[in-house]
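I'd like to ask some things about the structure below.
One protein chain is absent from this view; the other protein chains keep their places.
Per-chain residue numbering starts at 1, and chain names A, B and C are given in the order in which the chains are listed.
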Amino acid sequence: MSPGDVEATRRPSEDRPPFRSYYGRPVIKEPTWKVPDVPAYLYLGGTAGSSAVMAAVAGVRGQTRLRRVGRLCAAGGSAASVLALVHDLGRPARFLNMLRVFKPTSPLSVGSWILAPFSAVTTAVAASEVTGIAPFLARPASVVGAVLGTGMTTYTAVLLADTAVPGWHEVHRELPFVFASSAVLGAGALATALTPREQSLPARRMTVLGAVGELVSGSLMERRAGRISEAYRTGRAGNVLRAARALAVVAAGAALRAGRGGTAAWLAGVCGTAASAATRYGVFEAGRTTARDPYYTVVPQRERARRDEDSPDHRSEG
Amino acid sequence: MSDDALNRLSGPLADPSREAGYPAQHPPRVGFFTDTSVCIGCKACEVACKEWNLLPEDGLELTGMSYDNTGGLGASTWRHVAFVEQRIDPASRARVDLGMPGMGGSTVPEAEESGELRWLMSSDVCKHCTHAACLDVCPTGALFRSEHGTVVVQDEVCNGCGYCVPACPYGVIDVRPSDGGAFKCTLCQDRLGEGLAPACATACPTESIQYGPLEELRQRAQHRLEQLHEQGISEARLYGHEPDDGVGGDGAFFLLLDEPEVYGLPPDPVVTTRDLPTMALCAAGAAVAAAAAVVGCFWGGGR
Amino acid sequence: MREWLRWPVLRQITGEDPLGRGRAARSRRTDTERARTAESDAVVGSVCPYCAVGCAQRVYVRDGAVTQIEGDPDSPVSRGRLCPKGAASRSLVTSPSRESRVRYRRPYGTEWEDLDLDTALDMIAERVIRTRDETWESTDENGAALNRTMGVASLGGATLDNEENYLMKKLYTALGAIQIENQARI
Partner (left out) sequence: MAEAHPVGFQWVMEAKRRGAHIIHVDPRFTRTSALADTFVPLRAGSDIAFLGGLINHVLTGGHYFHEYVAAYTNAPMIVGEEFLDTEDLDGLFSGFAEGHYDATTWHYEGSRVNASAGERDHWDELFGPGGPESPSGWEPPAGGPERAGSGGPVYRGTPELDPTLRHPRCVFQILKRHFARYTPEFVERACGVDRHRFRQVAEALVANSGRERTSAFAYAVGWTHHTVGAQYIRAASILQLLLGNIGRPGGGILALRGHASIQGSTDIPTLFDLLPGYIPMPQAHPHLDLDSFVAADSAAKGYWANMRSYLVSLLKAWWGEHAVADNDFCFDRLPRLTGDHGNFHTVMDQIDGKVRGYFVVGENPAVGTANSRQQRMGLASLDWLVVRDLNLIETATFWKDGPEVVDGETGPERIGTEVFFLPAAAHTEKDGTFTNTQRMLQWHHKAVEPVGDQRSDLWFYYHLGVRIRAKLAARQHHRGPRQRRRDRAVLELTWNYPTEGEIAEPSAAAVLREINGVDEAGNALSAYTQLRSDGSTRCGCWIYCGVYAGEVNRAARRRPGQEQSWVAPEWGWAWPANRRLLYNRASADPRGNPWSTHKAYVWWDPERRRWTGHDVPDFDAATPPDHEPGPDAVGPEALRGDEPFVMQSDGRAWLYAPTGMVDGPLPTHYEPQESPLSNPLHRVQRNPARQLYPRPENPYQPSGAEPGSEVFPYVFTTFRLTEHHTAGGMSRWLPHLSELAPAMFVEVSPEVAEQRGLVHGQWATVVTARAAIEARVLVTPRMRPLRLGGTVLHQIGLPWHWGPNGLSTGDAANELIGVALDPNVHIMETKAGTCDILAGRRPRGRQLHRLLADYRRRAGITDLTGTTRVEDTARSEGSGEDEGGEHDER
């Protein structure tokens, strides 16, 4: 690997312009975040967030079974996502330092300030749900949880996008929609499987809507990603995302039929969950790929710089 | 929002320390001007940094990348000297990157005088960005802006979340697996307090690393650039010195003799938080849409 | 309570660093940390032990140990700079790989053994005396005085101090040893 157009020679099949680099080494650092911790955290947080919203609405609507599932999923998901996050820390004992400051510029800080009360509230609500203690407090708490849960569905998208990783940053507009859809799909799928058929219609709808959202926003994201989309189409990330799309289609299809049979509900549940998780993991992988390969950093930046040179007093705003 | 507030995320910012809450009479912003045209690749900077900061060894691996066996900046290497071997076409002064022949299985050129050789050496370091993504995204406040305008990690605060790592557009900061914390150049925060110059700059035999108040360094760099251009070294260029670049200008900037990516530097880095408002908006929009969708799914009260 | 007041979030709200990027985020350690050289018991003038450029060094000492070695900016030779070797001098002198005990290997021995310094010195003195006696050359075949032993030789000197070389040369010459050599030959 030399500084120079080795990348081009190494993958002649790709339609890549020649570019220069330092022995083919990455320009930016690959995230140190571990698999499965972080993809799981992304999935769980989103799912818990959407579940909380669903639970609150169900509570208002008096759909107690759906509410119960939503509350438990929100609590379980948020607790698990906290665990995944803590487990990923280099120094887990210092988890609480997340609340040492409130950094509006840090999605992880904002996220932590959301996640902490969210997991506290959802856990309390779930405890009340299970034990039946203080239900009168559970309802407003559940609404608070829903508000926080709304944030939960997309802050992780900002978390990824707010990095120098081209595969994430370049799609910072679309990624929240992908994650939001994925969260709806995740929560819907779980609830579809776990809620008795008679109360699961909103969940089934969520599954379908989530799946469609994922497919639409996902393809939009790829289209907008320019050169970066290569990372979403090829390699492990490409495979995972293709699988996610297929699973989403299956989940949506199954959800449409789940009104009739338990098997379909379970299928929708499993496939929807898998699709939602796979989407997060695929996005995660695509980002890592673009961090590892200097092509994704150098070429788009070169192109942008060249554009800027053409219009010097007009530096591109994103 | 006022201009000033806008500048909290990107664009020129005259006084990052002030922005970070230091009183107006804080010390001047300091940094590095690394003039790679006089670097002799001795790596004294690497060693001096490790000795001062008591950093561990970073692997005994022969990389084959010319004389660079460090590879890049990392949690245990806060200065890194890059080595690039090139041949220059005498006619066009165009540069032909050679890398290490044999590394890429390239063909062997004829044994002949095909122009002058050039061996670029350059000592890389954390840029102490005016808008430092690492700092912006750090959730614990472990990373902070110092009174000198530099960006420093507080080891006793860092919880190893690793967020700063992919945030840095220069690939500087990293987490050290052995102890889980994130590390990078502190611009010798502890030394600055005593009025000492950073260890790396102190050692550098040829003044390739120049330390000082940033304003002064920028002038010096401009002067040096003009001098080199006068000498016909038209490929000399400054990198990271402009306050209106993607990161609001680097606290540590460079004079390079080739394009930045040849040295492993990004050609046009942008602080990721510049797009934070957009991201926040999109995220809020998406979240609301998702919540609305969920609510909508209950529409009609279907059971 | 005081600790609580140091909570950066509070300081963010009350101070001038609402975004928590600077002053508010500082830890107590950051506020009190000093360069370790500032806490030295002594700063000693020295010279780089590697090469003949002779860069001047400042050796910082704390509690009887070297804590840092840096170039001395006062030197008209080096102006405070050091190369990577000179910069690694602290590691050199504090290296855990440095031997601190006498090692002894008996003839045909397969392992190192311990030996105390005094005994070692004594044994070496005995060997010098014995070898000198056994290999003494008074005159050559023409009767010219030789006054020497060819049984004891010595190598090294360029890493040593002048004073050390002087004592070596003086003692060896008095003992009649002439095969005294150092790196100047290579």
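Quick note on the criterion: a residue touches a chain if its C-beta (ideal position, glycine included) is under 8 Å from a C-beta of that chain, and two chains touch if they have at least 3 such contacts.
All of these numbers come straight from a predicted model, not from anything done at the bench.
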Checklist entry - Quick one: which shown chains sit in contact with the chain that's not drawn? => result B, C
Checklist entry - Among the options B:E156, B:E207 or B:E242, which residue touches the chain absent from this view? => result B:E207
Checklist entry - If you put the missing chain back, which residues of subunit C would it touch? => result 42, 44-57, 59, 61, 64-66, 69, 72-79, 81-86, 88-89, 91-93, 95, 97-112, 115-117, 120-129, 131, 133-136, 138, 140, 142-171, 173-186
Next on the checklist: Please output the residues of subunit B touching the missing chain, sorted low to high.
Outcome noted: 38, 40-44, 46-47, 50-51, 56-62, 64, 66-67, 69-70, 85, 87, 98, 100-103, 108-109, 111, 113, 116-121, 205-207
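What we mean here is this: only the chains that are shown with their structure count from here on.
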Checklist entry - How big is the gap, in whole Å, between where the Cα atoms of subunit B centre and where those of subunit C centre? => result 36
Next on the checklist: Need the CA-centroid distance for the pair subunit A / subunit C, whole Å please.
Outcome noted: 57
Item to check | Two or more partner chains touched - positions in subunit B | outcome: 8, 136, 141-142, 157
Item to check | Per-residue multi-chain contacts in subunit A, two or more chains | outcome: 100-101, 103, 105
Next on the checklist: For the complex, give me every residue of subunit B touching subunit A.
Outcome noted: 8-9, 63, 65, 71-72, 82, 84, 97-101, 103-104, 106, 133, 136-142, 157-163, 165-175, 179-182, 244-246, 259, 261-269, 272-276, 278-280, 282-291, 293-298, 301-303
Checklist outcome for this item: As the complex stands, subunit C meets subunit A at residues 7-9, 12, 19-21, 24-25
Item to check | Interfacial residue positions of subunit A with respect to subunit C in the complex | outcome: 99-105
